[in-house]
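All protein chains of the complex are present and in place, except for one that has been dropped.
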Amino acid sequence: MNRRLFLLSLPGLLGCSSGKTRRLNVFNWSDYVAPDTIPNFEKEFAVSIRYATYESNEEMLAKVMAGNSGWDVVFPSNYVILPMLENNLLAPLDHRRLAGGLDHLAKQFQAPSWDSDLKWCVPYMWGGTGIVYNRSVTPPPESWADLWSDRHGGRLTMLDDPAEVLAACLLKLGYSLNSTDPAELGQAKQEAIAQKQFLRAYLNAEVQDQLVAGDILTAQLWATTSALAMHGNTDLRFCYPREGFPLYADNAAILRESSQPELAHDFLEYLLRPEVAAEVAMKAETATANGAAIEKMPQRVRDNATLFPSDETLARGEWFAAMASEAQQLRDRLWTEIKSA
Amino acid sequence: MRALLKSYVAAAFVFLYLPLVVLAVFSFNDSRFTLWNGFSLRWYRAAWENSQLTHAAASSLIIAVCSTVFATTAGTLCAYGLWKRNTRRLTAALYLSLVTPEIVMGVAMLAFYQIVLAPMSAPLGMHTVIVSHITFSLAYVVVVVLARLRTLDPRLEEAALDLGANEWQAFRRVTLPLLLPGIAAASLLAFTISFDDYVITSLVAGVDSETLPMVIYAMARRGVRPEVNAVSAAIVVLLGGLALVSERLNRT
Partner (left out) sequence: MTRLRRWFLAPAAVILVLLYGVPLAIICAYSLFERGAYGGVETVFTPANFLRLADALYLTILLRSFLMAGAATLLCLVLAFPLSWFISHAGRRKHLYLALVVLPFWTSILICMYSWMFLLRDTGLLNTVLLELGWISQPLPLLYNYGAVLLGLVYNYLPFMVLPVYAALERLDPHLVEAASDLGAKPAATFRRVVWPLAAPGVRAGAVLVFIPCLGDYLTPDLLGGGRTIMVGNLIQNQFTAARNYPFGAAVSLALMSVVMLLLWRLLKREEEVLP
């Protein structure tokens, strides 16, 4: 009997966490902070941070959708801000608590299209999707259309993401990547199916390792992951396709369910500090939305055309937009058809 | 003919063990790539120093122990009850839970927790993982213990009853001791299943309950990190050892 009681009480003991230090639960994309970022915050504010990572917005949304996930701070991409607002998941930001940090943001992020007052989120890092390829591929790809060819010897991958694949197809056809027109999407689907004969697989960040090793020669990949891959293999190059390319921005946001709103605001303010943002951007090889941080970074980083494309390249980019329900369902069905073909 | 069969069996075992052996061998490779570069323990050291991995390992351990205790208790009692007299509906439900695809079970449980816990503002967490693990381990425990029970002579308990014991005493003092190897085997099985689980855990885990399979999956998705090899090899040895012990216990 005693043994049984002891065992029964174990979960109760586990439930009692160390209630002394305040704790913030942060759920972020993988490889999106520098090694020092979290420990420095913990030291400065005398708190502890529970930090976990995810690989896709869907993964994050699946957890937070019901409103009792336990997370305080998450990093949604710009095109899921609207769905999250519709589901009442975000807490409004108190700008006074951010101590002027918002002024550090680059001009184009101070009133972005997805949240013009920055009432719900703070832009964090941004990037685009392009083509990373091995030098041995001839002639080198310059446009999405070049991915519909066997010059890659079948060692080509596309992202395992309906929005990205359909974007590449739509741009190849000359349409907007946010198109909701069933006819245009139908054509994009045909293109994607036609591409499968040249394609090895649909892979996300895990293709990085195969690019470095040489299993895969060409991949549709985000600029930041490509930059990481290029460190591992100097034969790799990156390009932003001629027809245009998708842009995304990941934003820091506080969940409505959070029990630590002040601490969450402190964390957001901390991330807005130029030195912190610069450190993250350099270690994670990603472009930051923090203009003041960019000024602090060495010139060679600012000149990195992969992460910081020139203004004329940037002009070809198009931000991902949130999709309404029917459009989302149509795209989802098309994705199933593409995968199933 | 026999020689052919023997070489076939040898080939079959090579097939079964190839990935595990390769994993173990390359976890000692002093290089990030497929080329052998010398023997080294650096990846084991790196894994040990990786706090995400060690936290996850600790979580996995706690979850596995808790769920094993409850699943074994409930499962053993259930198996005994079914041995005495079969209840078709309960047996059917048990087997159904055994063969339900993990993804279906996982999303069903997630939906259940979201509906039950959200009104109470209670988060997902270690408790939801433990409860889920108990649920899917239950059937395995019942099957193992029941198999063991079927090798016992029912007349032993009858004899005890004839000699004046009541049912509880007959169970506790006659059957239970004989059942211990089966119970031990079942609990080791439940532990392994729980420690190992990815699909259901990843769906119902909360903030505090990142388990080792979840971390391994996430790390491996971002590239074949050699630390993953090292951790995997260590787990293989641990769980393999447990499985072998379980098998020996089940035989006695």
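Descriptive notes on the structure:
Chains: A and B, in written order; residue numbering restarts at 1 for each.
Methods note: a contact is a pair of C-beta atoms (placed from the backbone, for glycine too) under 8 Å apart; a residue touches a chain by one contact, two chains touch by 3 or more.
Fair warning: this is a prediction, and the values are worked out from it, not measured in the lab.
Only one residue from A:A34, A:V47, A:A145 or A:A213 touches the chain missing from this view: A:A213.
Where subunit B meets the chain that is not shown, the touching residues are 1, 5-6, 8-9, 12-13, 15-20, 22-23, 26, 33-34, 73-75, 77-78, 80-82, 84-85, 87, 90-97, 99-105, 107-112, 115, 131-132, 134-135, 138, 142-143, 147, 167-168, 171, 189, 192, 196, 198-199, 213, 216-217, 220, 224, 228, 232, 235-236, 239-240, 242-244, 247, 251.
Contact between subunit A and the unshown chain involves residues 56, 58-59, 61-62, 65, 82-83, 86-87, 154-155, 157, 160, 162, 196, 199-203, 210, 213-215, 322, 324-325, 328-329, 332-333, 335-337, 339-340.
As a working rule, only the chains that are shown with their structure count from here on.
Put simply, subunit A touches subunit B in their complex at residues 7, 10-11, 14-15, 17, 25, 30-31, 50, 52-53, 55, 62-63, 65-71, 204-206, 208-209, 213, 257. The touching residues of subunit B, counted against subunit A in their complex, run 33-34, 62, 65-66, 69, 110, 113-114, 117-118, 121-127, 130, 203, 206-208, 210, 218, 220-224.
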